[in-house]
Each structure stands twice: as C-alpha cells, then as structure tokens.
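Only one protein chain is missing; all other protein chains are in place.
Moving on, here comes chain A:
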Amino acid sequence: MVGGGVIQQILRRKLHSQSVATPVRSWFSSKKAHVDTGSSGVRAFALLGAGVTGLLSFSTVASADEAEHGLACPDYPWPHDGILSSYDHASIRRGHQVYQQVCASCHSMSLISYRDLVGVAYTEEEAKAMAAEIEVVDGPNDEGEMFTRPGKLSDRLPQPYANESAARFANGGAYPPDLSLITKARHNGQNYVFALLTGYRDPPAGISIREGLHYNPYFPGGAIAMPKMLNDEAVEYEDGVPATEAQMGKDVVSFLSWAAEPEMEERKLMGFKWIFLLSLALLQAAYYRRLKWSVLKSRKLVLDVVN
C-alpha cells in the first residue's frame, strides 16, 4: 500500500514535466496517505492505487501517438445537417465541377453513373452532353471485337487508372482511394475530408517529411502522399461564385456526401414521417393497453379477517 503511494509520487513528478496541473491524482495520493485503519480498507485502496497507476502509465503512452491518430477535426455546420435539411444542390453541382477538374485525374468514383447526376446537379441534356465527352470501351461487336464509343447516361464516371497497381505506380506507391463512399468510409467523414483538404500546413518543429510526401496534421501519421490540390481560383465556377480554397472544399465535400448518401433526403423525410406516425401509434397503444388493463388494475381484493 505504501509502495502504491510511492509509485503515485514518482509518476506525478514525471508527468508534471510533461503536462500541466493534475489535481485529481494528488487528491488520490493524499487520500491514500491518510487511511490506515482496517486491512480490507487498505486492500481496497491498494487496488485503487494499482488501477490509477495503470491509468497514468496508459496516458503517458497515449500522448506519444497523437500524430498516429491525426489531429481531431472540428465539426463544421454543414447545410445538410439537421433532421429536415436537404443537400445544397448548387453546391453539389460546383463540387462535381471541382472533382472533375481537380480530383478526377487521380481518384476514381466508379460507383457513380452519369444518370445519378440527373435531377441532382444537372439536367438530363447536360448530363448526356457530359457523358458524351468520354470514350467508353464496349463490345464485343458482331465481329467479336471490342470497340470504343462515346459515353451514355448509363455509364459510370471514368476511371483515371486501369487498376490499383497502375494507380500505385503512378503515385509513388500510394493508392488514391475511390471517392464514391469516402465520407462514410472515414470516421466523421465529411468534417475529416474538409479538414484534410484545407489543412495542409507547415510541419511542427522537429518533424521532417521525406521527399514525395507532404505534411497534413489531420492525416493519421501526418505524412500524406497527396499534395495540396485546392488553391484559390484553381477552378472557375460556372455560376460565378468566388472559388476560394474553403469554398471549393465545402463544395467538393457536399458532392462527396451526396455521392456516398444519395438517399439522404428521402431517408430524412421518411424518417420524420414514420417517427411522427409511430409516436401517435404509441400514444394510442398506451391508451388502449391501459384501458384494457384498467379492469384488473382497479379491482379490490378483500381479505376476510377472522376474529
């Protein structure tokens, strides 16, 4: 028991050099020093001391891999947050433009078809015209040969590389992930992607990143293969909105959120409607149950008292 107190003291002194005030731990150690009566009480406090020293050592280890987890990204107020909020469809349209001009050279979005964009970001004619700009391999024809044709609405968005190996070879071993589901595939995806894209900064003192990688505090480990892609005025928006880095980040994340969850608006409407109706049904069911049970709940039992 005394040993536990000594360990507490040593750890406290070590941690003081790394972190600021830790009043809780000193309270623990002072409490232990006072208690001395009763062997069961002593054993309980010894166990408590062992547990706390375990926790303390865990915390010193945890602070060492801060960079491993990446800087926690803040929560931004997305226009489509909220139980009845729809996507900003103008933002989705701009975001698709950013994707096409900035990201599509390395990142595929192989789960999205041109027809998915109709009614969401483009009219049918616009989407057809966009699809017709790409060449798609189709076939075999009657002669058994594969041929290329202009794209149709039913075709998927084009892939920059034939396969993952080609992608890795062209990017120094790093694979630019497919972006169709990226905001669902990363923890706190929407905020993470926005923070990542707009968060390229100089590394902290003492950290050097090797040639070919770039520092990004939000990326787990800190060294990301992708360079900073969003720079002011990199894209000229069709609707004349000034294309600042933050604007492009917001638009591209809106587009990626839609790509990962195209059903979101319908889901929210359905959810609101059914939760409302089921709440009414719950009230009705509660009333009906109490009505039926009232017979039993209001009965009186008489015990015959024998004098």
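Rule of thumb we're sticking to: contacts are C-beta pairs under 8 Å (C-beta built on N, C-alpha and C of every residue); 3 or more make two chains touch, one makes a residue touch a chain; residues count from 1.
Everything below uses one rule, namely that contacts and distances are computed from a predicted model.
Student: Select, from "Mitochondrial ribosomal protein S30", "Myotubularin related protein 8", "NADH-ubiquinone oxidoreductase chain 6" or "Complex III subunit VI", the UniProt-recorded name of the complex's unshown chain.
Tutor: "Complex III subunit VI"
Student: Of the listed residues A:L48, A:A72 or A:L111, which contacts the missing chain in the full complex?
Tutor: That would be A:A72, which touches the missing chain.
Student: Could you tell which one of A:I182, A:A195 or A:I224 touches the chain left off the display?
Tutor: Of all options in A:I182, A:A195 or A:I224, contact with the hidden chain holds for A:A195.
Student: What chain A residues would touch the chain not displayed?
Tutor: On the chain A side, contact with the omitted chain comes from 63, 66-67, 71-77, 79, 84-86, 88-91, 195, 198, 201, 204-208, 217, 222, 232-233, 242-247, 249, 269, 272.
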